[in-house]
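What follows is a set of notes on a single structure, which appears directly below.
The chains shown are only part of the set, and none of them has been moved.
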Amino acid sequence: MSRIDGREAAVLRPITITPGFQAFADGSVLIEQGRTRVICSVSMEEKVPGFLRNSGTGWVTAEYAMLPAATSSRTPRESTQGKVSGRSQEIQRLVGRSLRAVTDLAGLGERSFTVDCDVIQADAGTRTAAISGSYVALYLAFNKLVRMGVLKKMPLVTQVAAVSVVIRNNAILLDPTYAEDGGADVDFNLVMNSNGEFIEIQGTAEQKPFSRDTMDSVFNLAEKGIREIFEIQNAILAGI
Amino acid sequence: MSRIDGREAAVLRPITITPGFQAFADGSVLIEQGRTRVICSVSMEEKVPGFLRNSGTGWVTAEYAMLPAATSSRTPRESTQGKVSGRSQEIQRLVGRSLRAVTDLAGLGERSFTVDCDVIQADAGTRTAAISGSYVALYLAFNKLVRMGVLKKMPLVTQVAAVSVVIRNNAILLDPTYAEDGGADVDFNLVMNSNGEFIEIQGTAEQKPFSRDTMDSVFNLAEKGIREIFEIQNAILAGI
Amino acid sequence: MSRIDGREAAVLRPITITPGFQAFADGSVLIEQGRTRVICSVSMEEKVPGFLRNSGTGWVTAEYAMLPAATSSRTPRESTQGKVSGRSQEIQRLVGRSLRAVTDLAGLGERSFTVDCDVIQADAGTRTAAISGSYVALYLAFNKLVRMGVLKKMPLVTQVAAVSVVIRNNAILLDPTYAEDGGADVDFNLVMNSNGEFIEIQGTAEQKPFSRDTMDSVFNLAEKGIREIFEIQNAILAGI
């Protein structure tokens, strides 16, 4: 049975990664996954948070936000609300953890890298696209610093990418769109490194709880999708 | 190899649930899990959030906070910071989702139930204790309303409880204390219903990614622990 | 004429003080005065506010908050309101002043003591219970530091305790409950030291102004009540 947009259950949306999207950033990409589009840009600072001062070690953190017109009914700005929403905080903490998990923090020296993930268009999967895109932006920033001699060697240990999977009418669907994500029974976000190990798993039964067997199928499908994203990341990075 | 506090890897800390802890609440418990102590109290209101108005359906939501002196070095109040932290928001969204997953929302009528989870003492596992305790507090509140004739029948579909599991030096440890949780390689929080289905899974590799096989062992251990908590919940509820 | 709960006008509610309520605090009690229950816990820090830096002198300050389910209709959290209410600020300033008035601040060295007063259950008199309980918590914290050799001698000059008194239908009632406090004509909060001197007096005519003679009777009654609380404090402290 094919999906609303004609895809099979196990097929990712087309992914395009455009490097150098924000010219003044240290590393920047626009990642497009179907109609979902996220800018991921890295800014380096020569200082670290208090808990790392005099540790010789660096830090990677992320911020996530949505442009108001990214969604079909306009989302109010968090700046006019006076605070970052719970959802945004949850997502940016996830992106930050995922990137730190593949970074050799000691290899950064006492430097901080802020990865800004700004969603231009939201058709579901923005947090996983943010992770997959940010890896490339971070690679570009680190690569520039290695070439400038600021970093001695590439401080990335493995690749990292992420996909979401939903269960809907008993079908397990890879990389759902907003229309598929809306009333899904369960929603998974899975982050994996290029050794096939998981960095983060999140599964939430919005409507219907799930069994151990179902989880196995979900993990299989996610792993397939993430391996495809690793190849797309590599193709881009091979070209720089 | 036994643990810091002498427990075996698969053993929960002692759990005590004291009903009626806050006398003015509609339902209230103090849950103590080792040295972790959380008050869970339910307040009912005869109104629902905007998106449910005129739907005939109710809502369950949670708020989570820590008393400043709950931790060994004092935690500043969120009120003086002027905002709820990202961590608190993440936790209260998790607690709310877990409780809604076992509640027959249509059976509530247009009523809201706020579950306040206030941590008196924090020795790790506060979010999972909050879920396990809140289930009992919610049961007490619903039960009171059923007896008063406000609700026609008990609007709980199954039980819900949660545990955390960490991986540390390759050992998989059930219900870790703060000392065990601190530098753990991976941290899992798992929420299950009494049909043995999962409602929420979260696994985060703080230090070292994890394999599919490891996950299987984690889920087995969590299931064992949660089934024990169901029995403790039932013993309390049998007594009312 | 006896009162709603059967007490005579000049009788305090039963008071229980449980030491060590929050195990990780430097000093902690749960004070229960009738159905009013307040946790008072002390946290020490090795630094002082700017205006005391390099003065050799320490500081004692208080924070006050109510758990949402402490009241019969739920009180919204100040953290979600984004600010500490005027009422809470007024109370925590009063508690802080009362404790500083009996403390030898120079004897603390450059250390700050924050006393957190968190109301678990509110049946009137929470601010006066907070003062009476905080004295014991502060004693416990100072005592621990004296035994550890951090402080040379006990930096408490006298005891301090507080009661409230209301005038209602021309009756002067000691230690009123919420039901008595509600529509009272005048509301007094009085703080005294164990030399029988006043540290703070506050009298507010909510409905009907009061004469000098009335005040005299109020002060007599308050003094009687506070002297009884001193004995309760002493009984607890004798046991440690």
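Going by the order they are written in, the chains are A, B and C; count residues from 1 in each one.
Please note the rule applied: contacts are C-beta pairs under 8 Å (C-beta built on N, C-alpha and C of every residue); 3 or more make two chains touch, one makes a residue touch a chain.
The model shown is predicted, which means the values in this text are computed figures rather than measured ones.
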Counting all identical protein chains, and not just the 3 shown, how many does the complete complex contain?
6
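In this section, only the chains that are shown with their structure count from here on.
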Could you label the subunit B-subunit C interface same or different, taking same to mean over half of its residue numbers are used by both chains?
same
Averaged-CA centre spacing for the pair subunit B and subunit A, given as whole angstrom
28
Inter-centroid spacing, subunit C versus subunit A (mean Cα positions, whole Å):
51
Could you please state the distance in Å, as a whole number, between where the Cα atoms of subunit B are centred and where those of subunit C are centred?
33
Touching two or more other chains in subunit B are residues 83-84
Sort out for me which residues of subunit C touch subunit B in the complex.
21-25, 28, 35, 39, 41-43, 45, 63, 65, 67-74, 77-84, 88, 114, 116, 118, 120-122
Contact residues on subunit A for subunit B in the complex?
83-84, 86, 89-90, 93, 97, 101, 192-193, 195-206, 209-212, 215, 219
